[in-house]
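What you see is part of a larger complex, with each chain still in position.
Order as written gives the chain letters A, B, C and D; numbering starts at 1 within each chain.
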Amino acid sequence: MVERMFVQGNEAVGWGALYGGCEAFFGYPITPQNEVTQWFAREFPERGRVFLQSQSEVASINMLYGAAAGGFRVMTSTSSPGWGLMQETISHCAAAELPCVIVLVQRGGSGAGSIRHSQMDYITATRGGGGGGYKNIVLAPGSVQETHDLMQLSFYLADKYRNPTVVLSDGILGQVQESLETKTIDFGPLEDKDWALKGRDKNKDGKRRLINSAYGVLPLPPYPNYISWLTHIKKKYQEMEDAELRYEAYKAEGADLILVAYGYTSRVSKEAVNMARAKGLNVGLIRPITVWPFPYEIIKEKAALGCKFLVVEDSLGLLLEDVKIAVQGRAEIGLVSILDRHIPTDGGMIMPGRVFEEVQKLL
Amino acid sequence: MAKKMVTGNPAIWIDPPGAAMYCPGCQHPVVHRVIADVIEEMGIDGEVICMLGVGCHAFVQVAWNIDMLSCAHGRALDSGTALKRLKPEAIVFTVQGDGDCIAIGAGAFVAAMTRAEKITTIMYNNTNYGTTGGQLAPTTLLGQKTTTTPRGRDASVEGYPAHTAELAATFRGTVYSARGSVHTPANYQRTKKYIKTAFQKQIDGAGYSFVEVLVACPPNWHLPPVECLDRIENELIVEFPLGEFKNEDKII
Amino acid sequence: MAKGEIAIKENNCRGCGYCQRFCKPECIVMSEDKLSSLGYILPVVVNPDECTACGICGRMCPHYAIEVYKYVTE
Amino acid sequence: MEQKSNSKIDVIMAGLGGQGVLMAGQLLSWAALKEYRHVSWLPSYAVEKRGGLCECTVIFSNEEIASPLIDQAQTVVVFDGSQLTTFEPRVLPGGMILTEKTGLQDEQKSKDYELVEVPGLETAVSMGGGQVNNLILLGTYVGITKAISPELIQAELENKFGKKEAILEQNQKAFAKGIELGQALKK
């Protein structure tokens, strides 16, 4: 059944979670994602699912840790200061291989920062901000509809790889209202969560389950020592990287200049591409949908063909680092950054006209 | 004449030599046994789910034959809360050290009691951070020397020993709070009764239940094991009286 | 007459002395020089006849080193 | 500047917090949803909590909407006359600014767009309350541009205020009055 509605990105998070089989939401209020929390408070209990307001973001993520260990599909949502507080236990989730979904509606940083949009948490999302060099799968929607769709994918991938998955939104994507068609997307079958804690007698083999975020410290199965666990986890990260790359290439074929952007600035960039094309300029866009794994290869290929790049990012330049890694010094890379914001209200936003200006400079 | 075993390894024990990881005279494994006894007697070993904190108690993961989750330091109550909300039929309990519960875990502790979570906590109070080498805990006695209070705990610097069981009793969401010890056979039995009652409160859906247990930590008390028992008798229970602080059938 | 007997698993014992402290009939005492393979002083049963099989030594032993058996008539 | 139906339509509504700017934009969006495949509504406001600058951009189209943020719109509706100069740069060359007359002081700086002054507040007060001015201005916008059929907006008002009949009536009247005003101002 498809339902058509007109909702915010923050509400689309809720609808996507609902249709994606999410069973519980644990979260703490923070601007600009309060509508997410409020959506779950309103919609979940009456559907017999769990909504619980936590006492802090540290609590939220540890609630996810516990609920995920029970085999449930669970999520939280936060913005940048709360994201910082979650880092220790996101690392624990990665180590214990507990699937969970974290929606990060980025706001201006650092510190308490602004309470409005930005894209300043790219590195901590893609590299993990906690101890130990783990990996989050990171999905970056570009619209209200895609927010809904990627929410569903996020639960699927989290379960498939038993790994935390981050949906990377921002204050603008969270606030914008667009039309949305809701329905459950089928990504295929998944294995039973036989590893989950149900109470020993409910386990298939009647044996106890023990879940730990320090495998290898005590000589316990399935990883009797630290190196055996690391070997396993490294292999898993490689599999995720190989199998889960997603991006959109928009008018990128044969372009002289390619814009690279995710989230709200990818929309702005698309408009700028259209403006450029209208003027006969050969400009395209690569929009990473997974920002980890990152589409290094396609960017590298384009760079090899002699194309220039323009990163459009509402930060001082973080996605930029990944584009640099991909381009390997083989092409010029421009940046439209947070300092290029425009519009009198709200500390500004990056506008299509400003991007187009830069496009013209580079060509 | 035939022989029947009276005291051996609890049936829910996978690996009793796990106790080999404890220092000579450590009373953690004694409390592990008490809990195992209770779980066995209540016949709930197939239904309990244990949330481990971080501390010496967590070595019990090699031992109990029940489902267990090793949680982030101080956060077992958050994780347990979530699991219980999703599995109200499970019997969820946290085991935590004193530092885990009332230092780094105080936020989770206060919140769980405020929300009146239907779960149970057993806190091992050894008046220090054993695992990391014997530092000050909120429960450290005045004057007690630890590696971070080499001159003894000084009230004007580190404040006063935290009374966790009494604190728990002040919360409306708490229906049961007690403090036991295992420094004599009689107290062993009393503690067993406290823990059983605490589980029963959860099974009855009454509210949050809490049991603190005093345990000896010979290396960090710098005392031979048997003298640790005397310290419990002569010093600890003066500061931390034993008994039930709250026992209600429902939240009132 | 003994109502039961105990078995000390010497490899588990850590020489803490709790068994001696808690055995009412004083069946157990710590030896002077009997060392375990890990070097801990071991307890010895000195008074087996007095054992009531109360189980206390076993319960109070932190290292699961004592098993207590009660004699039963079938 | 009547809009061709089914092309891409965009408008920026702007004013101060509390003037009903965002609500007017949302009513328009909801209505547009009935006729267009794609609709977007994007709010933006000053950081200070209350009474600062505030705007929303509404776009509807049957093609995919590239960006819900745009530098300049076909039409800008200014809910506070004193803010005209602030929002002048936001209209496309050849476009139109529809502004509330009250508070208007500055001269039109650029001649590159058409300026329509609407005595909205005056009309609203005469109808019994300044707070419906947002409906009057929305009506004027619809009356002039024919961006959407007025019935769709009336229907959305019913959805929204259905139970509160007095308020509904007041709002519907104000909107109708706006349409009239628009037609009067542009014929």
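Quick notes
The rule we apply is simple: contacts are C-beta pairs under 8 Å (C-beta built on N, C-alpha and C of every residue); 3 or more make two chains touch, one makes a residue touch a chain.
Model, not experiment: these values are computed from the prediction.
Whole-complex stoichiometry, in terms of the displayed chain labels, is A x2, B x2, C x2, D x2.
Criterion: only the chains that are shown with their structure count from here on.
In this assembly, the C-alpha centroid of chain B lies 26 Å from the C-alpha centroid of chain C.
With centres taken as mean Cα positions, chain D sits 64 Å from chain B. Centre to centre, using the average C-alpha position, chain A and chain D are separated by 35 Å. Those residues of chain A lying in contact with chain B across their complex are 23-24, 26, 50, 52, 54-56, 58-59, 62-67, 69-70, 72, 74, 88-89, 92, 96, 197-203, 208-214, 218, 220. Within the complex, the chain A residues that touch chain D are 4, 6, 114-116, 172, 175-179, 264, 267-268, 270-271, 273-274, 342-347, 349, 351-354.
On chain B, the positions that touch chain C within their shared complex are 1-9, 13, 16-17, 19-20, 22-30, 33, 182, 184-185, 188, 218, 224-226, 229.
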